[in-house]
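Here the complex is missing one protein chain, while the rest keep their positions.
Labels for the chains are A and B, by order of writing; each one numbers its residues from 1.
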Amino acid sequence: MSDLERIVEALLFLAPEPVGTAELAEACDATEAEIDRALDLLGGSLTGRGVVLREVAGGHALAAYPDAEQAARRLLARPKTPPLTQAQAETLAIVAYLQPVSRPEIARIRGVSSESAVQTLTERGLIAESGRSRFGAVIYRTTSLFERLFGLAGLDALPDPARFDASPADEAELRERLLRAGEQRTS
Amino acid sequence: MSDLERIVEALLFLAPEPVGTAELAEACDATEAEIDRALDLLGGSLTGRGVVLREVAGGHALAAYPDAEQAARRLLARPKTPPLTQAQAETLAIVAYLQPVSRPEIARIRGVSSESAVQTLTERGLIAESGRSRFGAVIYRTTSLFERLFGLAGLDALPDPARFDASPADEAELRERLLRAGEQRTS
Partner (left out) sequence: MRAAELDLDLEVFAGPFDLLMTIVLREEIALAEVELGEIVIAYLDHVEEQAELDLEAATEFLVLIASLLELKSRLLLPAPEEERIELGPEEAAEELLARMLEYRRYRDAAAYLAELHADGRRFLYRAAPLPPELRRVALDAAHPAYEPERLTSAIGDLLRTPPRPDTSHIRPTVSLERRLRVVRELLGARTAVDFDEAFGSEDRLTQAVTLFALLELHKRGEATWEQGETFGPIRIQPATSSASRPGVSG
């Protein structure tokens, strides 16, 4: 293992947050290309070990190897974070894709007021208030903790939302059904 | 690397404090002899890496390889300077212009409790507690890091708030006027 690789490993071990390539280069007095190479080698050398290298939230971070999760929760008495409820996941998806987005906008898309989901997501640090809209509504963004916990290298690592759209056939069927329902009501 | 070794490495990576052999054995559902052997192997496999295995009071711990200290200092001991939010800027301005100033006074001037802004500014080292007032309230001052980060030669290099309304003649008057404005805001 080269000196640079050792130092990069040590820095990622110490850093409380993911560290970007440029920051690593500056701290190690190396070029970004050198850091990239050291990270590649480091990632490789960690294969099969208890620690893995991850690219999350715009930087690089070490994480415990997932199979150790159960033992770790026993040792550290850390409860498993609860999964997201449907309301929370929908609210988070809207904030993730449309940010910055206001609470009324979230409610409009979901069709229901989303206060409690917004509050829980804020408490869990996944979204945060980020100023106010022109009309005075609080607007929200996702946090870097969100990117870290969801294993996203950055927001642009989110897939194109068009991928979740209904297929033209589904859309046609839905339209058909709505029209039929409309006719029944008016007849 | 055996599964047990991987898990032990992962656990030591996550643990904030040194972990004893018995605790590791319990978390891993293994015997202490098995843990001892895994620790031996782990220590050996870390030779030459950026993280070393240490035996310290109370157990086993991973630590960064000492030669990385300088780079770590450059990376981690660097002040964090994200843009100030309005709440932070107002709180910092009050402390800067009126210091020493108590937390209740800050709240009165801003018209809202300013706990979280005070906490963030303290964490970032821009302000620091500086004793207590006659009535037991914590009082704050700006730090020398504050002067550095604002490029100020000293506190008297703070720009004169003259262009707002008529210039307050002195600090006592400024305080008086801020408190009055604060009260009007809350009333």
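FYI, a contact is a pair of C-beta atoms (placed from the backbone, for glycine too) under 8 Å apart; a residue touches a chain by one contact, two chains touch by 3 or more.
Note that this is a predicted model, so its numbers are computed, not measured.
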Residue of B:Gly20, B:Gly43 or B:Pro104 in touch with the missing chain, whole complex considered: B:Pro104
In subunit B, positions touching the absent partner: 10, 13-17, 63-64, 69, 72-74, 76-79, 81, 84, 86, 89-90, 92-94, 96-97, 102, 104, 109-110, 113, 125, 133-137, 144-145, 148-152, 157-161, 163-165, 168, 174, 176-182, 184-185
Where the missing chain touches subunit A, by residue: 13-14, 16, 52, 54, 61-64, 66, 68-69, 72, 78, 80-81, 83-84, 86, 89-90, 92-94, 96-97, 109-111, 148-152, 159, 161, 164-166, 171, 174-175, 178-179, 181-183, 185-186
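The rule is simple: only the chains that are shown with their structure count from here on.
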Subunit A-subunit B separation of Cα centroids, rounded to whole Å: 25
Residues of subunit A touching subunit B in the complex: 1, 3, 5-15, 19, 23-24, 26-29, 45, 48-51, 62, 64-65, 67-68, 71-72, 74-76
